[in-house]
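Right, one structure below, let's go through it.
Omission of a single protein chain aside, the complex is shown with its protein chains in their original locations.
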Amino acid sequence: MRAIITIARYDLLRSLRERETFLFGLLMPAAMMLLLGIAMGGSDDGDAITVDVIDEDGSALSAALVEALRAEMEADRAFRLCLVGADDAAPGCAISAAPDRRHQVADERLKEADSFGTILIPAGFGAGLRAGDTVTVIYKSSADLNAPLLAEQKIDAALSRLGGAVAIANLTVKVAEEAFQRRGASAWDRAAAFDQVRQTVETAWDTRPIRVESQGTATRASRTGFNQSGPGMAIMFVLIMMLNNSTVLVYEREVGTLQRLFVLPVPRWQTLAGKIIGRYLYGLAIFAALVLAGTTMGVEWGDNVPGIALIVLAYTLTATALGVALATVARTSAQANNLSLLFGLTLSPLGGAWWPLEIVPDFMKLIGHLTPVAWGMDAFGKLMYYGGTVADIAPMLGVLLGLAALFFAFGVWRFRYE
Amino acid sequence: MFSKIAAIAWKDLYVTFKDRDALIYLIALPVLLSGIIGLAFGTSGDVQLDAVPVAVINQDQGETLPDGASLNLGAELQRAFVPSGDPAQDEPYRALYDLTDGKVYADFNQARARVEDGNLAAAIAITDPQWTAKALAGGSPAPIALYYDSGRSIGPSVVRAILSAITNGMNSVILAQQIGPTALAQIGDALGADEAAIAQATAQLRAQAMTLAEASPIRLERLDWQGKRRVFDAMQYFAPSMAILFMSFAMGAGAATIRTEMQQWTLPRILSTPTPRWVFMVGRLLGMYMTGVVQMVLLIVATALVARLMGRENSVWGGDLPGLVVLVLTVVFAAVSLGLLVAALARDADQATTYSSIVSMVLGMLGGSFIPIENLPDALTWLPKLTLNYWGIRGFFDLATGEETLTGIVPNLAALLAIGVVLCTAGLWVFARRQEV
Partner (left out) sequence: MNTAMIEIRNLTKQFNPPDGVIAVKNVSFSIFRGEIFSLLGPNGAGKTTTIGMISGLLTPTAGDVIVGGHSVTRESLAVRALIGVVPQELALYPTLSARQNLTFFGKMYGLGGRELKRRVDEVLAFTSLTERADDPVQEYSGGMKRRVNIGIGLLHRPQILILDEPTVAIDPQSRRNILDAVKALNAEGMTVLYTTHYMEEAQELSHRVGIIDHGEIIALGTQEELTHMVGQQDTLVLKVPDVAPDLVKALGQLPGVSSCAPVPDDDGALHLLATDARQVLPEALRLINQAGLSLQAVEVREPTLEAVFLHLTGRALRD
């Protein structure tokens, strides 16, 4: 027993002192957490996303639409609306452009990722609406993966608000025209009546009767970039580091230090156990450091500390076991190194460490759940988003431990002592 | 001299591709990752969502209108999520049924519990039996409760978008009923119409108001920035980003072996033959360059084949061959130069390998190899533009989508060339200073 402890302790201390541990176990995953977190929307209080507007119409109605858009989009400061070529630019969006170059400027800004989308109010917008026609507003967005549905929702809301008012005004004026025509409709100021009804409706819209009162389950975390990237990167890098144990084991076999341990008067299983425990503790140290690093970036791990600890313990065990299994398959340390990168970098996106599995098709969810990554992410998700208890994550922990047993069994069965 | 340069370059290429294990990392891994990303984000390019599971609780008992007809706005709302089985009535909502998988629940609390345990994305509830009446009367709000799962990013947004479209229509109808008659009366008065005419007009308005629920007069057309219908094809983005990432890994590892040649004494040995130092350096750089080009070509062919097997219709790399060739040649040059500088600065070959993989990874992240970096803080938007990944990925993406041809990616080529020249000059300078010792 003492042999196991000695070997494990020595193994752990030596690994922790290596520069690579700091670089690949902490610095790189923390940097990726930060960058991916920001890229996927950061935390709730991230910078506003800029959306440009080109008003080609310049009518009262187009101005009303810009106002409605501004009201909707800037309400929770998620977006900032910039009027291209306008004199009275909002802070931070003074975009000067001659009227005939506005499209070019806006396209350039989109391409350079200075803005996220352009809303184009075409000439004839106001006149068309007054004539009772259907008009089209164009929303150009950058062709990117994370173009948010949120922006479109806000635009839709603004369009419905103005559209509703215009439709009611048009209907009212049309009915009035038909009903009162005999009485000298020509003397009647149609446009004034339209504007009056529209404005009344727009004002009344604020007190519209049917409203959606929404409430999220978020007693704890919400879907922010960091809440995805935090557990995701921790899980990915612990997996890569633990798979890389195979490189260490195969390398020690190559240079003979492993054989030297096996000729000691200690049962082989104890030597192997000591090694594995050392690597496991090493993985736990990395995972713990990454959880802390995530916390400083604003990852909301939740307050179920025993639950978090259990996930860390179970997941690291599975990853360690997979590393041991890999060590029996690889012939050379170079091969082990390549295989651990191969598995680490493919299992992670499959299992949802890069993006939530929610957004992938069903069969990809199924494939994802063949990896320990998905079960680890699910368990974290349960704690973070659903206020899960230890009982709630028990199934995931069970699967992780089952996988660990499977990998260990394979590894010990196939391990070459010679 | 040229035959010696060729011999060194060829040796380099041979050693790299002879190593079967390295091929995992050079070719298999990036192809696999591109394939996974392609599968995750569908073959057509759109994010393919499964139907969002949603519960609808409608306790509204409806209202009998003055004309004797009965109206149940709650039931109308429910039909947007749950088909009633009457084709005529369900017709307007048909397109929505693909988006959601709605189930009728009797008990809001039960549905809430299902949301909390993650089985439902959202529960929509109208719990007031007098809901229609309240909504029509105005004055007091008629709320719809939406309880959604904050743990999901997209599902609740879909539900909210549908709800808002439906409720906006309903509100238009209701506001028309409330405001229209008053407005009509005013207009009628101004025109001197009599009570009967106004009453008749009001009745007409009420009758036609229902049409307002149908569609807003303002339509939104969604385009991508080039003015086409928006499709973000993940594979067109990620196949080049993975290829560039792993190519720059390989170039870093390749450059590290220049240091290995110093340590394993093959460089001194070459220098003891009638071969000048510059011939060795040019040979090695050419070897790395050829390795990178071969790797990119293999990756392009392999991902295109995988995409074909996956049944994709979109081309992953586009059809602009001159553009592709020139971009591959330029991006590999930039990556070789990066590897060279890192290898020159490192203490020894091992450190060079480690550092170059970190540098490639970090530049890959910044340059958008893992996820397009869009919403960086304003002060940092210049950062990705310093990376070869940024210019390379965008160049390939523009070629793949057919937005640009060779002439259109000239800025990308120029940026890559500039990055390459700067890094290469610095790398050679540092190497030159290392000549002895």
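By written order: A and B. Residues from 1 in each chain.
Note that a residue touches a chain if its C-beta (ideal position, glycine included) is under 8 Å from a C-beta of that chain, and two chains touch if they have at least 3 such contacts.
Only a predicted model underlies this, so the values are computations on that prediction, with no experimental measurement involved.
Novice: Name every displayed chain that the left-out chain is in contact with.
Specialist: Its contacts among the visible chains are B.
Novice: So one chain is hidden, and I want to know which residue out of B:A7, B:V297 or B:L406 touches that hidden chain in the complete assembly.
Specialist: Touching the chain that is not displayed is residue B:A7.
Novice: So which of B:T266, B:S315 or B:T381 would be touching the chain we can't see?
Specialist: B:T266
Novice: Who touches the missing chain here, B:V15, B:I154 or B:V362?
Specialist: Reading the full complex, the residue touching the unseen chain is B:V15.
Novice: In the full complex, which bits of subunit B touch the chain not displayed? Write them out.
Specialist: The list for subunit B reads 3-4, 7-8, 11, 14-15, 18-19, 264-266, 268-276, 436-437.
In the analysis below, only the chains that are shown with their structure count from here on.
Novice: Between subunit A and subunit B, what is the gap in Å from one C-alpha centre to the other?
Specialist: 11
Novice: Considering only the defined contacts, which subunit B positions touch subunit A in the complex?
Specialist: 19, 21-22, 24-25, 28-29, 32-33, 36-37, 39-42, 47-50, 73, 115-118, 134-158, 160-161, 163-165, 167-168, 170-172, 174-176, 178-180, 183-184, 187-188, 190-193, 197-198, 200-201, 204-205, 208-209, 211-212, 215-227, 230-232, 234, 237, 354, 358, 361-362, 365-366, 370-378, 381, 401
Novice: Under the touch definition given earlier, write down the residues of subunit A that touch subunit B in their complex.
Specialist: Subunit A residues touching subunit B: 19-20, 23-24, 27-28, 31-32, 35-36, 38-42, 46-47, 49, 65, 92, 107, 110-114, 116, 118, 129, 132-147, 149-150, 152-153, 155-157, 159-164, 166-168, 170-172, 175-176, 178-180, 183-185, 187-188, 193, 196-197, 200-201, 204-205, 207-218, 221-223, 332, 334-335, 338-339, 341-342, 345-346, 349-350, 354-356, 358-362, 364, 381-382, 384-386.
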